[in-house]
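Just dropping this structure here.
A single protein chain has been omitted from the complex, and every remaining protein chain is retained in its original position.
For subunit A:
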Amino acid sequence: MPVPVATAGKLLDVRCPSPGASTTTEEQHVARVVVEVMPKAEILDPQGQAITGALSRLGFAGVTDVRQGKRFELEVDGSVGDEELEKIAESLLANTVIEDWAIRRIDGDA
(Lines give C-alpha, C1' and ligand atoms only; values in the text may rest on other atoms or scores of the structure.)
Protein backbone atom coordinates (compact mmCIF):
# COMPACT_ATOMS: atom_id res chain seq x y z
CA MET A 1 0.00 0.00 0.00
CA PRO A 2 1.52 3.34 -0.96
CA VAL A 3 1.91 5.82 1.87
CA PRO A 4 1.31 9.15 0.13
CA VAL A 5 2.77 11.62 2.59
CA ALA A 6 5.80 11.78 4.80
CA THR A 7 3.59 12.75 7.72
CA ALA A 8 1.53 9.56 7.57
CA GLY A 9 0.30 8.38 10.93
CA LYS A 10 2.00 6.39 13.58
CA LEU A 11 1.03 2.96 14.79
CA LEU A 12 1.61 2.80 18.51
CA ASP A 13 1.57 -0.01 21.02
CA VAL A 14 0.37 -2.58 18.53
CA ARG A 15 -0.65 -6.01 19.71
CA CYS A 16 -1.71 -8.08 16.74
CA PRO A 17 -4.17 -10.96 17.11
CA SER A 18 -2.76 -14.38 16.29
CA PRO A 19 -3.17 -15.22 12.59
CA GLY A 20 -5.36 -18.27 13.25
CA ALA A 21 -7.88 -16.33 15.24
CA SER A 22 -9.72 -14.95 12.25
CA THR A 23 -10.96 -18.32 10.97
CA THR A 24 -13.52 -19.19 13.64
CA THR A 25 -15.99 -16.79 15.16
CA GLU A 26 -15.73 -18.27 18.65
CA GLU A 27 -12.04 -17.65 18.87
CA GLN A 28 -12.03 -14.20 17.32
CA HIS A 29 -10.48 -11.52 19.44
CA VAL A 30 -12.65 -8.51 19.89
CA ALA A 31 -10.29 -5.68 20.38
CA ARG A 32 -10.78 -2.03 21.03
CA VAL A 33 -8.80 0.28 18.81
CA VAL A 34 -8.34 3.94 19.58
CA VAL A 35 -7.65 6.30 16.72
CA GLU A 36 -6.61 9.80 17.65
CA VAL A 37 -6.84 12.55 15.06
CA MET A 38 -5.19 15.92 15.64
CA PRO A 39 -4.85 19.04 13.51
CA LYS A 40 -1.32 19.21 12.10
CA ALA A 41 1.03 21.41 14.09
CA GLU A 42 1.22 24.07 11.38
CA ILE A 43 -2.57 24.28 10.93
CA LEU A 44 -4.44 27.07 12.69
CA ASP A 45 -6.67 25.61 15.42
CA PRO A 46 -9.09 28.39 16.38
CA GLN A 47 -11.05 26.07 18.69
CA GLY A 48 -7.90 25.26 20.64
CA GLN A 49 -7.09 28.98 20.80
CA ALA A 50 -10.58 29.74 22.15
CA ILE A 51 -10.13 27.10 24.86
CA THR A 52 -6.72 28.52 25.76
CA GLY A 53 -8.31 31.95 26.09
CA ALA A 54 -11.19 30.62 28.20
CA LEU A 55 -8.82 28.81 30.57
CA SER A 56 -6.82 31.94 31.08
CA ARG A 57 -10.02 33.92 31.82
CA LEU A 58 -11.01 31.24 34.34
CA GLY A 59 -7.74 31.76 36.15
CA PHE A 60 -5.78 28.74 34.92
CA ALA A 61 -2.84 30.91 34.09
CA GLY A 62 -0.35 28.13 33.47
CA VAL A 63 -1.98 26.71 30.31
CA THR A 64 -0.05 28.19 27.43
CA ASP A 65 -1.58 26.27 24.52
CA VAL A 66 -4.44 23.88 23.73
CA ARG A 67 -5.02 21.96 20.54
CA GLN A 68 -8.33 20.18 20.00
CA GLY A 69 -8.59 16.85 18.21
CA LYS A 70 -10.83 13.81 17.98
CA ARG A 71 -10.75 10.34 19.49
CA PHE A 72 -12.44 7.39 17.81
CA GLU A 73 -13.03 4.06 19.56
CA LEU A 74 -13.44 1.11 17.21
CA GLU A 75 -14.49 -2.42 18.18
CA VAL A 76 -12.81 -4.74 15.71
CA ASP A 77 -12.63 -8.50 15.36
CA GLY A 78 -9.51 -10.48 14.61
CA SER A 79 -9.88 -10.12 10.86
CA VAL A 80 -8.95 -6.45 10.94
CA GLY A 81 -5.21 -6.09 10.56
CA ASP A 82 -2.95 -3.13 11.08
CA GLU A 83 -2.81 -2.31 7.41
CA GLU A 84 -6.59 -2.12 7.25
CA LEU A 85 -6.66 0.11 10.33
CA GLU A 86 -4.16 2.46 8.71
CA LYS A 87 -6.35 2.58 5.63
CA ILE A 88 -9.41 3.38 7.76
CA ALA A 89 -7.56 6.18 9.53
CA GLU A 90 -6.14 7.85 6.46
CA SER A 91 -9.07 7.40 4.09
CA LEU A 92 -11.95 8.38 6.34
CA LEU A 93 -11.23 9.23 9.97
CA ALA A 94 -8.57 11.83 9.17
CA ASN A 95 -8.11 14.27 6.32
CA THR A 96 -4.36 14.01 5.87
CA VAL A 97 -4.21 17.46 4.27
CA ILE A 98 -4.90 19.01 7.66
CA GLU A 99 -4.74 16.22 10.26
CA ASP A 100 -2.36 13.61 11.68
CA TRP A 101 -3.55 10.32 13.12
CA ALA A 102 -2.30 7.69 15.55
CA ILE A 103 -3.64 4.18 16.19
CA ARG A 104 -3.49 2.28 19.46
CA ARG A 105 -4.83 -1.23 20.00
CA ILE A 106 -6.30 -2.11 23.38
CA ASP A 107 -7.00 -5.87 23.50
CA GLY A 108 -10.32 -6.60 25.16
CA ASP A 109 -9.58 -10.19 26.17
CA ALA A 110 -5.84 -10.18 26.44
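In this section, a residue touches a chain if its C-beta (ideal position, glycine included) is under 8 Å from a C-beta of that chain, and two chains touch if they have at least 3 such contacts; residues count from 1.
FYI, contacts and distances are computed from a predicted model.
Asker: Which listed name, "Aldehyde dehydrogenase family protein", "Stage V sporulation protein AB", "Phosphoribosylformylglycinamidine synthase subunit PurQ" or "Urea ABC transporter permease subunit UrtB", is the one UniProt assigns to the chain that has been left out?
Answerer: UniProt lists the chain left out of the view as "Phosphoribosylformylglycinamidine synthase subunit PurQ".
Asker: So one chain is hidden, and I want to know which residue out of A:V30, A:I43 or A:V63 touches that hidden chain in the complete assembly.
Answerer: Once the missing chain is taken into account, the touching residue is A:I43.
Asker: Can you list where subunit A touches the absent chain?
Answerer: 43-44, 46-47, 50, 92-93, 95, 97-98
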